[in-house]
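Missing here is one protein chain; the remaining ones are kept as they sit in the complex.
Labels A, B and C are assigned to the chains in the order they are written; within every chain, residues are numbered from 1.
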Amino acid sequence: MDSQAIATQPEHGHEEHPPYLRHHFATVEQQRETASFGMWLFLLTEIMFFGGLFTAYLIYRNWYYPAFVAGSHQLSIFLGTLNTAVLICSSFTMAMGVHAAEMKWRKPLVGWLLATIFLGCVFLGVKAVEYHEKWEKHHVPGLNFSTQDFTHPSAQYKEEPPLPPDMAAKTQVYFSLYFAMTGMHALHMIIGVSILLVLVVRAWAGAYTAGHMTTIENFGLYWHFVDIVWIFLFPLLYLISRHQ
Amino acid sequence: MSTATIVKLPPQETASLPKRSYLNNEYGLKSWLLTGDHKRIAILYLISITFFFFIGGAMAGLIRLELLTPQSDLMAMDTYNKVFTMHGIIMVFLFLVPSVPATIGNFLIPIMVGAKDLAFPKVNLLSWYLYIFAGCFTLAALILGGVDTGWTFTTPLSTHYLNTHVITAGLGIFIAGFSSIFTGLNFIVTIHRMRAPGMTWFRLPLFVWSNYAASILMVLGTPVLAITLVLVILERAIGIGVFDPAKGGDPLLFQHLFWFYSHPAVYIMILPGMGVISEVISTFSRKRVFGYTAVAFSSVAIAVFGFFVWAHHMFIMGVSNYSALVFSLLTMLVAVPSAIKIFNWAATLYKGSITFETPMLYAFGFMGLFTIGGLTGVFLGSLGMDIHLTETYFIVAHFHFVMVGGMLMAFLSGIHFWWPKMTGRMYPEALSKLAALITFIGFNLTFFPQFIVGYLGMPRRYASYPPEFQVLNVLSTAGATVLGVGYLLPMIYLTWSLKHGKIAGNNPWQATGLEWQIQSPPLTENFVETPIVDHEAYDYEWLAHQTEHEVQTVG
Amino acid sequence: MSEPTQNEVLDTEPTHHSEHIVSPKVYGVIFGALLLGTAITVIASYLELGIFNPIVALAIACIKAVLVILFFMHVKYSSRLTKLTVAAGFFTFIVLITMSMTDYISRAWGLW
Partner (left out) sequence: MHFISPVLWQFLINWLTHFALFPPEASTVAPYTDALYFFLVLISLVGMAIVVLLIVLFSVLYRKERNPEATPIEGSTLLEATWTIIPLALFMVTFVWGALLYFRIYNPPTNAMNIYIVGKQWMWKAEHPGGQHEINALHVPINRPVQLTMISQDVFHSFSIPAFRVKREVIPGRYSTVWFTATQTGTYHLFCTQYCGTLHSAMIGEIVAMTPDDYQRWTAGSTSGASLAQNGERLFASLGCASCHNGNANSHGPSLAEVYGSKLQMANGSFVTVDDAFLRDTILNPTMHQVAGYAPIMPTYQGQISEEGLINLVEYIKNLNSNYRVQQTLNTSQVQTVAPAAGQGVVKQ
């Protein structure tokens, strides 16, 4: 019996070392799985990051339901739906980008990534329009807030019953959460688009179509995660009791 | 084997450090600051957390000096508030959370699992830089005039009623949080994906298990703190209304979110320390840890239950009493795994062959002090008892028994234990035993009176107090002085030993871990060849069959 | 939690499964389903469903999220470890919400 623990293992020297295999991994497969697992763990932290906001949302929505309804009705359902569709499209283009990388198609990869950037920018643009509108309507808590629209609904929202002043004041909580949640989401989008810009340049140089596409794959995970967050934000913020 | 000690140092005249090691692989500042080597990053971390430990320690000294007299005479009350806030922030976020994982863990986990490095070396380096940024922000908050929220950042005090540098300190903690997330993430991935052939989960050293459990808490808990701090900063900076009662927010929600992280954070701090104790006790009693599986799973159980008990910090804060019942019950459950660990360590000594090197002395100190810390935790988890004890010096004594008596003892134990591996040189044994003794005595003198003064009702965070508490406070301050000496000593002699310590050799403790089978200090790539593991952890019979020169050395 | 039993731990050892390439057709179908889901959510929000309004909205959101996770994010074809990781995240998220809710729901129950 060989009781030696530190036995000599045949060096993995007979395999070729692709240039992208980092020294502390034994195989490309191990490297790829490691990177993907790391990315998933990072997304886990992101779930909890947004988790705090969702908890706050849930509590206040139960407390101040009429204020949340009224606040929600101030959002443009058209822009919200548009943005949801845009983000889903961008998720699709990203998935296709990952596919192109898997197939080692360089130009399609660049194309899909550019499409994703474009859609991401459209999303952020629409978001900016919405934020601007909120500013004009004095719905930015802390900086520029007035309950005027809720205590005395304007002509535009004639069918809206006015909120009693105590409840109208609570719309500030709704808009605080609206800006915190969509703001954090938009921040993730901005970070995502910035990374995409780098990826496009490198993809054009052929970095991800030579067999090593972990970066694209992991970025895809991030992008889809940001999409998922929006998939929840949309009904929670825009669609509260629209039938009223 | 009749020598009193198991340290078998190579003869001094012939001994020398290995020619090539991670320490002399490359030279120059750049080779350190841009390194990807987990061992060098561990050393960077060690230097920086020591720096912050002494800043935090200086703050502690000031606190104790102020409390020497009942009046607020050494410093004004607001200065005192800033001092204890800084003490808390620095000690919790910049020392205790990264202490064992980022230094000892960073150094050893890849070696213990038989890997060449952590899974993401660059992320590891990034984590250190984030830590340094966090430290800079915190120091900036300190230098610009301080912050006086207490480390708990209670709203609405922190959001609306203070004009100190809350945002700067908050950003510091936010960044420190990401530093610890990255460390935890790296550990989990490494432990899952980078184990050497044959290194199954149940052959892992318990140090790895406990760091794994702590990493889970870091990864899942810290982001909640991050978003909470973001909300506090937004509320303070632009006045959104999530926690502000005047705008309809619930200040208690802040407490919920804050403690959702900060209670598990307590386990982030203590679990890696428990891992150190498992290694040390096993090594110096020459036995496998009694009930390996129980100890391993108790770490994981602590991590899991750790997420279910946070509201026990809020029993008197207006949390619903039904909810308090649930959280109190769950708190009682989380106490059990800690008890299991203590008993298993004690049972490990049974029929061992025990020697009393410095790490072992610290480990004994840990066991005693952590038992007190843990049991007083049961006092506080018990609803009715908590009413009288919470927010008094009793709770201060309790968490210092766990954090300082437990965690810091474990840290020092681990530093002494692995010092020969990290540096290739031994620390001076007699002096270090003296330091361990001084620390133990100083610690008890400092914190034991605080239990009594706490039951008397002395509130925490008081710059002045009624005169009848003075005797106990003077005892405590006297103890702190002794404790300070106990911490300065290792600092001095360990630095001294870097140049003058005896050459340690590969395995001075005759321990079984993979880290002891390679040269000290290790090579940059840790192993010459990927090890294949065919025995369980702490298998001293296997070790007995190894001969000296079978260990890998590059000459 | 993310802490599996002994068997599960052993099952999550790195496996050398071959990389699964999802065909663009699948992506297309999922893409369509997601857009459809969005449309249904918007329409459903205009219907009077009582307490079922938020439930329907969240159910559709969950389905959409699951589709994205399973197909766009390849979890369907990934190792058990990945699946476990995703599950752990949602589990902790649920812990955060439900345990906080024990306080908020029961506050109204009694005088104390």
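Quick note on the criterion: a residue touches a chain if its C-beta (ideal position, glycine included) is under 8 Å from a C-beta of that chain, and two chains touch if they have at least 3 such contacts.
Because the structure is a prediction, the values reported are computed rather than measured.
> Could you tell me which of B:290, B:307 or B:417 touches the chain that is not displayed?
B:290
> Kindly state which of the options B:32, B:133, B:455 or B:496 is in contact with the chain not pictured.
B:455
> With the full complex in mind, choose from B:126, B:375 or B:434 the residue touching the hidden chain.
B:375
> For chain B, which residues reach the chain that was dropped from this view?
Counting only chain B, the missing chain is touched by 1-2, 4, 6, 72, 77-78, 80-81, 148, 150, 152, 154, 156-157, 161-162, 245-246, 251-252, 285-288, 290-294, 315-318, 321, 324-325, 328-329, 332-333, 335-336, 339-340, 342-344, 346-347, 349-356, 364, 367-368, 371-372, 375-376, 378-379, 381-388, 390-392, 452, 455-457, 459-471, 540-541.
> Which chain A residues touch the hidden chain?
Against the missing chain, chain A presents residues 64, 164-167, 169.
Note that in this section only the chains that are shown with their structure count from here on.
> Could you put a whole-Å number on the gap between the CA centroids of chain A and chain B?
35
> At what distance in angstrom does the C-alpha mean of chain C lie from that of chain A?
Distance between chain centres, rounded to whole Å: 15 Å.
> Which positions in chain A are in touch with at least two other chains?
Residues 30, 33, 37, 41, 44, 47-48, 51-52, 55, 59 of chain A touch two or more partner chains.
> On chain B, where are the residues touching two or more other chains?
Only 192-193, 220, 224, 253, 256, 260 qualify.
> Which residues of chain A touch chain B in the complex?
3-9, 11, 22-26, 30, 33-34, 37-38, 41-42, 44-53, 55-56, 59-60, 63-64, 141-143, 169-170, 172-173, 175-177, 179-180, 184
> Along chain B, where are the residues that touch chain C in the complex?
Chain B residues touching chain C: 192-193, 200-202, 216, 220, 224, 252-253, 256, 260, 300, 303-304, 307-308, 310-311, 319-323, 326-327.
> Show which residues of chain C lie in contact with chain B when the two form their complex.
1-3, 6, 9-10, 12, 14, 81, 88-89, 92, 95-96, 99-100, 102-107, 109-110, 112
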